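Structure below; questions to follow.
Excluded from the complex is one protein chain; the other protein chains are retained at their positions.
Now for chain A:
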Amino acid sequence: MAAKRKTPVRTRNPDLIRGVGKYSRSKMYHKRGLWAIKAKNGGVFPRHDPKPKPPAAAEKAPKFYPADDVKKPLLNKRKPKPTKLRASITPGTVLILLAGRFMGKRVVFLKQLASGLLLVTGPFKINGVPLRRVNQSYVIATSTKVDISGVNIEKFDDKYFAKAVEKKKKKGEGEFFEAEKEDKKKLPEDKKEDQKAVDASLIKSIEGVPDLKAYLAARFSLKSGMKPHELVF
């Protein structure tokens, strides 16, 4: 095959309106220089014979034909895109959580993970919200931003938050009705260390702004007279 052009071909036949070109077939024949190609090739258009292909392997008749014809489902090549992040949510934005255990808490946004969920932290020392994933739909973005430049969040991804796999214990009949003697799952030390590392520089930049620490520690609630559609967040 010929080498690829560096610039894409600009069509030599501009549109008058959609579907109608400016030049007729005979004019285009002349413009494209097909007469010159023919002349170079002795009056006929150059023809390339197909390359000899290696003979295809002989196909055996299948051993088994199904009784009824089964329809094959159509091929689906769709690749889901990551959730579009709202323009108001940038790293360091203070978000208000709207649902779940930490409903009403104001937290700091760190980054969007590959699954589309938002990585968020309290910071833990300020309002008890740990490094956590949160869905964009259950969040109000405020216009308050915190300086997040000193934080290293490269290592956090969806796999970090996956549930730890437990070994399955074989239950004998006698143990069936006995309550499982397990203490409450303790949080592994390295997760606590990660939390402290992320929060250290965050807390320093938060304490630089007056009242911001108390703001993050307080919960948001709608009071009498507040109209959410008129509030500026």
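By definition in this document, contacts are C-beta pairs under 8 Å (C-beta built on N, C-alpha and C of every residue); 3 or more make two chains touch, one makes a residue touch a chain; residues count from 1.
The rule is short, and it goes like this: contacts and distances are computed from a predicted model.
Considering only "Coatomer subunit gamma", "60S ribosomal protein L14-1", "Glycerol-3-phosphate acyltransferase 4" or "Calcineurin-like EF-hand protein 2", the record for the omitted chain gives "60S ribosomal protein L14-1", by its UniProt protein name.
The omitted chain makes contact with just one of the residues A:28, A:96 or A:117: A:96. Across the entire complex, the residue among A:13, A:83 or A:142 in touch with the chain not shown is A:142. Contact between chain A and the unshown chain involves residues 94, 96, 106, 142-144, 211-212, 214-215, 218, 220, 230-233.
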